[in-house]
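My questions will all concern the structure given below.
A single protein chain has been removed from this complex, and every other one stays in its place.
Then we have subunit A:
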């Protein structure tokens, strides 16, 4: 495990180095080192902006991946992820509503969290109401809740001012770190760090939550209290990520399976590795998104192109979506 974690961390550091150097204003490593701390120079300003963006991307990549791994463990369902459960779209509804009302960033974050939690609750309730108990129920319920959230989002976009608010909502719906600044990061980073830290610290308990309720009770734990705590933390991660960069698909679904293919099912190992791989994957995608054209390519397009083949390979190589 330590060796695999070491390789993953080394890869993340390497990608961080590349991300600082490349872009529309390319810098050599020595120029980056000289520019550090000199924010008055053009190179220094570019490095400072890229560092802020890099920190945001790493936190969101780690956060979305850990949220996906947590949902998959808590619902004992390898298909669960922030997007499949409708949480990401649900959080987008709350955030778009707050933008429509012209509220400040903390209110956008709060609305995203509440609507994200409401969506995951709706998904869970619907999946339990479906007559046949099967893995697919959660996905079907997620489609229904996500569909409702999409309609609500459409309504907000229809009402929104096309000169200002609509652009902001649409840009943000496609997923991008282009508008991340230090102020936004200062507000969101503590939320991501706290929720992610909570899940990392409680990761052993996630193993117990993959069992059925009777088995969890027999181990001396409360299934409801423990599941609720984990779902709240994962939803907070998703909502905070949505606030920072909008919706980014695939990362929360695919990265936990990728981590499991390296270290098995034990969440004590899966969660830290998932965080590092998620950060690396999203940073790679974001660096590509801002380097290949003058305008950023929306992130969900790139994560989709990466996520689909990776998921196919995982499905072909191992037990389908096992935990």
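Rule of thumb we're sticking to: a residue touches a chain if its C-beta (ideal position, glycine included) is under 8 Å from a C-beta of that chain, and two chains touch if they have at least 3 such contacts; residues count from 1.
To be clear about the criterion, contacts and distances are computed from a predicted model.
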Name the absent chain as its UniProt record does, using one of the following: "ABC transporter ATP-binding protein", "Cytochrome b", "Elongation factor P" or "Peptide/nickel transport system permease protein". "ABC transporter ATP-binding protein"
Listed residues A:218, A:292 or A:312, member touching the removed chain: A:218
Residue of A:4, A:179 or A:268 touching the missing chain in the full complex: A:268
Using the touch rule from the top, list residues of subunit A that touch the missing partner. 76, 201-202, 204-205, 207-208, 210-212, 214-215, 217-222, 229, 264-266, 268, 319, 322-323
